[in-house]
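Every protein chain except one is present and positioned as in the full complex.
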Amino acid sequence: MRFTHVLLLAAAVTGLVAGCGRQSGSSSSATPGKAPGPVIALVPKTLNNPFFLDMQRGAEEAAKAAGVTLVVQAAERETDVERQMQIIENLIQRKVAALIIAPSGSREIVPVVLKANQAGIPVLIVDTRLDAAAMQASDGKTVTFIGSDNYEGGKIAGKFAVERLGGQGRVAVLEGIAGHETGDARVRGFREALKGAPGITLVASQPANWERDQGYTVFQNILQANPTVTALFAANDLMALGAVEAIAAAGKTGKVTVIGFDAQDEARAAVKAGKMAATIAQNPALMGRTAVEKALAHLKGETVPAEIGVAIELVK
Amino acid sequence: MMPPRFLVTHARQAGTVAVFVVLCLILSLLTPHFLTTSNLLNVAQQTVINAVIAVGLTYVILSAGIDLSVGSVLALAGVVLALALQAGWPVPLAIGACVLVGAACGTVNGLLVAFGRLPPFIATLGLMSVARGGALLVTDGRPVSGFDASFRWLATGEVLGIPVPVWCMLGVYAIAHFVLKRTKFGRYVVAIGGNEEASLLSGVPVAACKVGIYALGGGLAAAASVLLTARLNSAQPIAGLSYELDAIAATVIGGTSLMGGQGSVFGTLVGALIMGVLRNGLNLLGVSSYVQQVVIGAVIIAAVLLDSVFKGSKR
Partner (left out) sequence: MALPEPPLLAMHGIAKRYPGVVALDAVDLEVRRGEVHILLGENGAGKSTLMKVLAGAVRRDAGDVRIDGRPVDLGDPRAAQRAGVSIIYQEFNLVPHLSVADNLYLGREPRGRWPGLIDRRAQARNAARQLEALGVALDPQARVADLGVAEQQMVEVAKALSIDAKILVMDEPTSALTEKEIERLFAVIRSLRARGVAVIYISHRMEELFQIGDRVTVMRDGRHVGTCLLADSTMDELIRMMVGRSLTEQFPKRTARIGEEALRVEGLNRRGVLHDISFSLRRGEIVGLAGLMGSGRTELARAIFGADRIDTGRIWLRGRAVTIGSPQQAIREGMGFLTEDRKRQGLVLCRDIEENTSLAHLGRFTRAGVLSPRRAAETAGRLAAELRVKTPGLGQRVVNLSGGNQQKVVLAKWLCREADVLIFDEPTRGIDVGAKAEIYQLIQRLAGEGRAILMISSELPEILGLSDRILVMHRGRLAGEFRGGEVTPEQLLHCALGAHPVA
């Protein structure tokens, strides 16, 4: 009786996994009919942030155009570096032709980049830079970095804020996860721009860990402590959108200038509706497309520049 | 069909092992990349951290308790280790401090449960937040990175062709198995989980044992943090989020009853391996991350269902 149950469960697992095996075959973007080309892997930080979904879309378009297979895998949580590391290790085992990584941790991902190096798999970094010192210390190599200059983006946001406030006001900042190069650079750029305006004071700068719900609660708290805040810079749109709700809940819609980052669809809509003042457009789809194209170029033996900038613009 | 006698007496463990073997068989049929030495070592390494945390949790769950704080304790112990290393402490001393911090957190849990009479769920839920906050406080929320090669050997080294972390895991399991089967403490753990009142009336030092059990759980979470920090070459205060759930899952898949009193360390190892192999295999097959979550959840439910079906058939 019990033994039969064991067999039943085994059968169920078989079905489940086998089903997945088939499912994966149909979901990859290999062009039917052709012999499968090289497999390129994209590992974004996560797949529940529209930014990375846009990146995935761009990469898939490029892969389809070139007739190669693209595998996209990501951790459930943007902060789970260990899981991202495991995924990359597994892709190395699968012997993909090239790895495109948006690192969840600038330093933490370095050891696994070394593993890819040892396996002879070229690594392209998108969106978030690896820690230069850590890379140098371990002699790791990447093909290129494709991303926007986050510092520059932050500066653009800061200049816009100064302009909008007329040089006078009280400003708050929602940071990303502490220690993340992307968020740190954005916030640094923003602060730099404020330095030119002595009439503006920075009253609060708190992390909301890239997340919408935390953006809501953290900004709600900031509003409690500083009811006279006139502007907010959030290091990504999710946090900005969370803050917009907190502002609405406090009955202050229109009284706080909200500036986001990433120019996601929802944020663009919020700008149009006047709930947000502006957002910084990064074009993740272009990052994804460029990354796949450059990976293929590298595999063909072409030289790829060590750094490729993706244009930034202010959406207001 | 009449199963062999061994399968009847060890049905639950045999079941777990059978699931594991079948899973490996299917994966090796579906992808040529699965059954290679390098991938198997890779899976073993990826299983280490969950497996080491899960041993501690197995003890806790065997005693009919639960520990939700292990993920946060791992983060706190990890940053303590990292700060100690950066302050120039010798590696063994830093590791000692780290494990001590973990065990101290566990001791607090144990005291709250044994003497404060708090339900373990509540006590450890509280400590989960306290430890997380502590980790963020001492680091200002930033990761602490960059260590000597001598420390990183714990992640990168190999002995007899097997990576050091895998040796560590096997060592921890061997000791944990021995302690459970062959020491008074181990016997007391299952006795308390099986019937606390009867244990008390048989002279078992129940309160002291509970403190020990939770201290062990915290200490092992800290040990896992040593391996994680070496692996990432960095200790993050936000590390280990929801690791407690993975460890509980490994323990339960491995056949340990959430009611306490029944289960095995060996089962937990197989449970952790099943989770590791499943994630690895789904990565190799290129299954979408969304589907992966569904599959893993389904396997956990199937494992527990199997357990309750066994219990049902015994009535």
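Going in written order, the chains are labelled A and B, and every chain counts its residues from 1.
Throughout what follows, contacts are C-beta pairs under 8 Å (C-beta built on N, C-alpha and C of every residue); 3 or more make two chains touch, one makes a residue touch a chain.
Remember, predicted model here, so these are calculated numbers, not experimental data.
K.L.:
Relative to the complete complex, which of the depicted chains are touched by the chain excluded from display?
P.N.:
Contacts of the omitted chain with visible chains: B.
K.L.:
Just one of B:Val190, B:Leu228 or B:Ala272 touches the chain that is missing; which is it?
P.N.:
Counting the whole complex, the residue in contact with the absent chain is B:Val190.
K.L.:
Using the touch definition up top, pick the residue from B:Ser199, B:Ser234 or B:Thr251 that touches the left-out chain.
P.N.:
Going through B:Ser199, B:Ser234 or B:Thr251 one by one, B:Ser199 is the residue touching the chain not shown.
K.L.:
Identify the residues of chain B touching the omitted chain, counting contacts across the whole complex.
P.N.:
Those residues of chain B that touch the unshown chain are 8-9, 181-184, 186-188, 190-191, 194-195, 197-205, 257, 261-262, 315.
Note that in this section only the chains that are shown with their structure count from here on.
K.L.:
With centres defined as the mean C-alpha position, give me the chain A-chain B separation in Å.
P.N.:
31
K.L.:
Of all residues in chain B, which touch chain A in the complex?
P.N.:
So the residues of chain B in touch with chain A come to 1, 3, 7-8, 11, 14-15, 18-19, 22-23, 26-27, 30-31, 33, 36, 38-39, 42, 45-46, 49, 140-143, 145-146, 155-156, 228, 231-234, 236-239, 241-242, 278-291, 293, 295, 298-299, 302-303, 305-306, 309-310, 313.
K.L.:
Which stretch or stretches of chain A touch chain B in the complex?
P.N.:
Chain A reaches chain B through residues 1-7, 9-10, 12-14, 16-18, 20-21, 23-24, 27-28, 47, 71-77, 79-82, 85-87, 89-95, 105, 107-108, 110-111, 131, 133-134, 137, 177-179, 207, 209.
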